[in-house]
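Dropping a structure here in structure tokens format, bear with me for questions.
Only one protein chain is missing; all other protein chains are in place.
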Amino acid sequence: MSSYYEASARERLHALFDRGSFHEFLPPSERVVSPHLVQLDTPAAFDDGVIVGRATLDGRPVLVAAQEGGFMGGAVGEVHGAKLVGLLERARDEKPAAVLLLVESGGVRLHEANAGLIGVSEIMRAVLALRSEGVPVVVLDGGQFGCFGGMGIVARLCDAIVMSEEGRLGLSGPEVIETTCGVEEFDSRDRALVWRTVGGKHRYLLGEADAIVADDISAFRAAAIHLLDTKPDLSLEALTAEHERLGARIEKFGALRDALDIWSALGVEKPENLPLLEADAFRAAVDGKRA
Amino acid sequence: MRDWNTQARNRQARLARAAALARANGGKEVAAADAGALLEAVLEPGDRVCLEGNNQKQADFLARALAELNPEKVHDLHMVQSVLALPEHIDVFERGVASQLDFSFSGPQAGRLAKLVSANQIRIGAIHTYLELFGRYFVDLTPRVSLVCAQAADRAGNLYTGPNTEDTPVIVEATAFKSGIVIAQVNEILDSLPRVDIPGGWVDFVIQSPKPHYIEPLFTRDPAQISEIQVLMAMMAIKGIYAEYEVNRLNHGIGFDTAAIELLLPTYAESLGLKGKICRHWALNPHPALIPAIEAGFVESVHSFGSELGMEAYIRARPDVFFTGPDGSMRSNRALCQAAGHYACDMFIGSTLQIDLAGNSSTATLGRISGFGGAPNMGSDARGRRHASPAWLKAGREARAGRNLIPRGQKLVVQMVETFREHMQPAFVEKLDAWELAESANMDLPPVMIYGEDVTHILTEEGVANLLLCRTDEEREQAIRGVAGYTPVGLGRDRRMVENLRDRGIIRRPEDLGVDKRLATRDLLAARSVKDLVRASGGLYDPPKRFRNW
Partner (left out) sequence: MEKLTFEFFGGAPVNATRAPALVGVVGSGNLEVLIEPAELGGACAVEILTAARGFGATWKAVLDDFFTRHKLADVRIAINDVGATPAVVALRLDQAVEDFLGGGA
């Protein structure tokens, strides 16, 4: 077993796709670095924290990107954003089997906030444009820094999300919620609370993550292969139905205070045991009970 | 005629003053709301008071009650206690309730302690090791009143301490058998206890605290934070020291360096065929990081100073390894485990902050009086030891080779440090900060944690320096410089002499030890996360929620 959580973005790319198939666009030797960080006396990275390129997955051509959480929490700056947008636009021309986004990001990079914000909005638009042309965009989320802020929104705009239990997905991160709403509302140091609120298992139960896998690169690979043939229904009827489903969800769970209450309301027996279950046992325990 | 009974009569007078506060049922139970009144009734100005609290469990409710007393009524107390951990431990002095202090360790309060000492609000008698302080409880620092902490009491005042017995027996023994008064805070009062750790006859008052006492999970190290450099150092420790000396009885200091060793036993040490040959008996708190080694069959026994939060069910399920009572839960004992660590172990290995050119090490930093705890007793040769073991004999032989000395053994004392700490602070220095601290805080001596004369090996990412084989002070200094890497001390080495020491096996680099640096990755750890530890325990380990990511 090779931990996805522990691996760097580069290690994930090399282990997840067909052996030797990854080819990087704008590699580090091109030195396309952030023009802003140097002015702020902050070290830059040669790839600006995101690696983009092409690869094959189970023999099928894909375009891929991987964010490196270790560099500024995977935050999106100007170059970082442009690389992602460029990749998505290239996909509109090349029509690969899918685009895979190995996300790991706290959102917009505060050092270059305006450029980062614009970058995130361009990524969103590019994702939607690509999906409308029938190329699925699949998100993998299992890194140490989770997926928050603008990248959290981007992830939910895509066709499918694969998470491990260790992965996290949300809009505001736990520390941000605590800072703005107080520790009584959300204690970001209570890690059990954090994970049962934004972690992979809860996202899977709420229907936001499409697959939940063990923290293992080959498990992510298998789930990604499985999702290559995702064909989203983008019809108005499907969208209306989705909105109705979300409306019903907030109706049903909106007043509940804790993820445990939601799991209980979903009919999960002994919800307090869910965090301890390994991925296979967890899927079996919640089979047919997801929101 | 001389009156030989003043202490006992004074005790009776104190008990009489407090009698009205105690409820029926043997007259020992006092309401939490009356805690302050009870303390005021039994305490007299100038009393020597022991407040229980180590670095794990804390008599926190009684500490608060003591700190809130009226200093006009109760003042000039002489506090004798293992650890100053809670703000209340310092508040007692700031508010004028106490003025004198004898203690051992003050980790979290070290900064405030230093401030109050320089403002003359605290007079420090001495800073001790645990065993020294416990020893003085029976010689010249016997408590008049002790405020202790237990899991539960029954109506007769018997106490059940649960896994965190820690310091309670030694404190109660010293107090109760010298006409002192023992007050216990307990989490619950039961009709019958799982087992009796302290007989009720030794306890005068019991208070059920409104909240369970605080316990710090001090010995939990998240494997996720162990670096590849620490893995490399752990490989060198196992191959270059544990295997060579056949170390079977040992104590590990607290920290990620030693946690890495624990997590390499089922992988790297196993691959070297060392199972059953090293690390069989431990004087150690129940480190969660030891779970994989226990499960792999490396560990035969563990006796503990205290317990560790979340390990209760695991310990209960492994009674062949841990010391457990008839009720199934662990019994720890700090005094006995310290004695075991000092006399019955062949090796201590731990980290430090600074090492000087003579091998003296210290964790003292300016503006903080942090004390010693147990490390000096673990990390010193036991000169009273007389029984032999292969590790002890080999160390003794190396230290005496070529000299006309009567044979004896020596304990292995290993200091394990990266040459640079965080923020590029060098671990090797010409002069310890302890000197400056001693001067600024008016101490008799610079606070040295482990003296150079006791240190047998220094292990860094650069290699292992075997100080046992050094024959002159100059060789020692160059051996230390030789593993000090790129610190100023390391760069100041005599290259030729260091190469000579390497030829003689006094300095050994990873390649000299046959340690393949390329294997030094986190993949070698038997657990890379707290969840892996839970898995290894078969779901028995229940980590505190701050250590979870699930």
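Every chain is named by a letter (A and B) in the order it is written, and numbering of its residues begins at 1.
We adopt the following convention: a contact is a pair of C-beta atoms (placed from the backbone, for glycine too) under 8 Å apart; a residue touches a chain by one contact, two chains touch by 3 or more.
Predicted model, so just to flag it, every value in this text is computed and none were measured.
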>> Using the touch definition from the top, which of B:75, B:316 or B:517 touches the missing chain?
In response: B:517
>> Applying the definition given at the start, please give the residues of chain A touching the unseen chain.
In response: 8, 10, 14, 20, 22, 27-29, 31, 38, 41-47, 49, 68, 70-72
>> Touching the absent chain: which residues on chain B qualify?
In response: 227-229, 418-420, 422-424, 461-462, 485-486, 491, 517-518
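Rule of thumb we're sticking to: only the chains that are shown with their structure count from here on.
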>> Taking the mean of the CA coordinates per chain, how far is chain A from chain B in Å?
In response: 44
>> Show me the residue ranges of chain B that touch chain A in the complex, using the header's touch definition.
In response: 522, 528-529, 534, 539, 545-550
> What part of chain A is in contact with chain B in the complex they form?
Replying inline: 3, 5-6, 165-166, 189-193, 195, 199, 201, 275-276
